[in-house]
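Structure first, then comments.
What you see is the complex with one protein chain gone and the rest in place.
Read from first to last, the chains carry the letters A and B; within each, the first residue is number 1.
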Amino acid sequence: MSVIDAINNLLKIISDGVVNLVEGILGPGLGADLIVMGLGAVALCTLAALTFMAMTWAERKVVARIQSRVGPNQAGPFGLLQPIADGIKMFTKEDTTPASADRWVYNAAPLIIATFALVTFAVFPLAPGVVGTNLNIGVFFVIAVGSASTVAILMAGWGSNNKYSLLGAFRTVAQLVGYEVPMLLNVIPVILLAGSMGLADIVQRQTLADGNPGIPFILYLPLSALAFFIAGVAETGRSPFDLLEAESEIVAGFHVEYSGMKFALFMLGEYVNTLAVSIVFATLFLGGYAGPILPPYLWLAIKTAGVFFIFMWLRGTLPRVRVDQLMSLNWKVLVPMSVVNLIAVMILAKLFVTSPGLQAANGGILVTPETQAAILFVANMAILLSGLAIAARRARVLRLAEEADIESRREANRAAASSFVGGAPAK
Amino acid sequence: MTISQILFIVMSLVVLGGGVMVVTARNLFHAALFLILSFFGVVGLYLLLDAGFFAAAQFLVYIGAISILIIFAVMLTRGVQLAQPANSQWPAALVISVIVFVIMAIMLGPIAITIGQRQFGDVSWPNVTAGQPAPAVADDSLVRLGQSFVDFNQYGAAFLLTAVLILVAMVGAIWVARDRTLKDVMEERAELAAEEAQEAMLAGLVQQPLPLGEAQSAESPAVPAAHH
Partner (left out) sequence: MLNGIPLYWFLLISAALFCIGLYGALARKNAIAILMGVELMLNAVNINLLAFWRYIAPNSAGGLAFAAFIFVIAAAEAAIGLALMISVYRNTQSVDPDKLDSLKL
């Protein structure tokens, strides 16, 4: 096996080696299976934790550069040891607990959030054939497990025995539960086109038969990608939707009473969630590990880093969105566009099929994948542009009505003021 | 004792333990959390039954949505601390629950009981023998489920009706629980009071003697009786 093949299949060679080693010691059977699965879980969690450290460093540097400053550069060259310094700080902080907090609930909440953020890593295909477990409901599993962490946020808010904590938890849960709807609605067209919910199958569908990358789904469905990305930004609680942890507003929301390691676990949960959403976006819409020259896992890393860079870019440039604007963006703009998009994709994907087997089974017009991609792209852009135009027109009408309202109130004030003895004030 | 049996026993302890704590907890928030624990146990049981899609659906629907709904309702109605969790008929409820469980356990269980001429229990379900593995599930059971939902010869109509049901439930829940200002509440009460005053006036009108004194005796005793 040549060196290039070895580099390309590095992960698979390592995992095969470990399996052979364990089976050599214990013999094939349930015990060896369990140990191999345990080692795989440990490896995935370690990967997530190391990437979390790199992400915190990258975020601070990139956001600093966007804001025309340098960022941390004291701890090691280019500040590379800053995450380790942060970790030491978190470990050595005092671990406070509010006096009348509910101890079990208060302590369990950060554990549950961190756990469910890490569990989603079990279904990500890191390279062809290297996946924790190839569930046939992969995408559904990721979204379902991601939604279970909202309960932990309510536990954190209630367990802190603090009114502001509880209010912050309510707002957070309203945002998270609300933005799951466009996330699911925009994953469904991808599932329709790929024919399966498994992440490995979706990546397969975006590669050609000889292993080269085909047409990524973002070119088929740009509106779905955009709406999924916005929903992902809101789901992970990042700027501009970061009302959940806005230090200047609701006193850091539901994790105001947490300090030290538990706060670090909340941060871990948030960043690992961001990483999970980035990898899911790269897998669903950008083609996963498919790429021409470099090894597959490097391609996945590059695509994930690109998506995360857009996350950081949004954080550095956009102002925070108000909570009612956030909700109205979701229910009045994203959900209707997603529903119309879903109906359009359903109809078009049924009309224009790409494989003769499907045509024989269900009827339709046979086209090449490029033509189907072009048709869906045009339909998506039409829905996106018309949706944005409608939203802009309605926003303009609302703004004009509000300005007219303010004007009329000013006139009434002036009329009332001019009836004073001293006369009207100067305009 | 196979591993499946051990897992089954652990999961069912979680389910039943969580269930018992739900119905006996004094603090309603803790009851909601134990309900979530019970749902986790049910996820484990679904995984043992090779229904992976339903395990994920249970996560998404029950733990991710219904539990949050219940916790919101507990917070909004401020019933978190209860003086006594059980109401006045709990002994009767306990007896009824135990009787129902015993009846179901006899009817579904492996022991046959003969009462008079009839035999209860020990139904011989097909394909099932204790100790033997159950028949294998088809690989595309999920595909078959999806196809049965869109095929009008199978469950297509029921699927569409369920969608309408969810729509009605959504609209109804939003309408029933909508925020009413004090002005709205006062208006509703004023309307109700006006209706009652009108009914009382009608009853009063008929009870008063008519000005010409004609045919009042035939009318008046009947109508007030019909009102109440």
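Assorted remarks:
The criterion applied here is as follows: contacts are C-beta pairs under 8 Å (C-beta built on N, C-alpha and C of every residue); 3 or more make two chains touch, one makes a residue touch a chain.
Predicted model only: the values in this text are computed from it and were never measured.
Although one chain is omitted from the display, it touches the following shown chains in the full assembly: B. Across the entire complex, the residue among B:97, B:119 or B:198 in touch with the chain not shown is B:97. Contact with the chain that does not appear here is found for just one residue of B:119, B:147 or B:198, B:147. Across the interface with the omitted chain, chain B contributes residues 2-5, 8, 12, 15-16, 19-20, 22-23, 28, 31-32, 35, 38-39, 42, 45-51, 54, 57-58, 61-62, 65-66, 69-70, 72-74, 76-77, 79, 82, 84-90, 92-94, 96-98, 100-101, 104-105, 108-110, 125-131, 133-138, 141, 144-145, 147-149, 154-155, 158, 162, 165-166, 169-170, 172-174, 176-177, 180, 189, 192.
Everything that follows uses one rule, which is that only the chains that are shown with their structure count from here on.
With each centre defined as the average position of its C-alpha atoms, the distance from chain A to chain B rounds to 34 Å.
Residues 3, 29, 33, 36, 52-53, 56-57, 59-60, 63-65, 67-68, 71-72, 75, 142 of chain B are the ones that touch chain A when the two sit in their complex.
Against chain B, the residues of chain A that register as touching in their complex are 30, 105, 135-137, 140-141, 143-145, 147-148, 150-151, 154-155, 158, 166, 170, 173, 177, 180.
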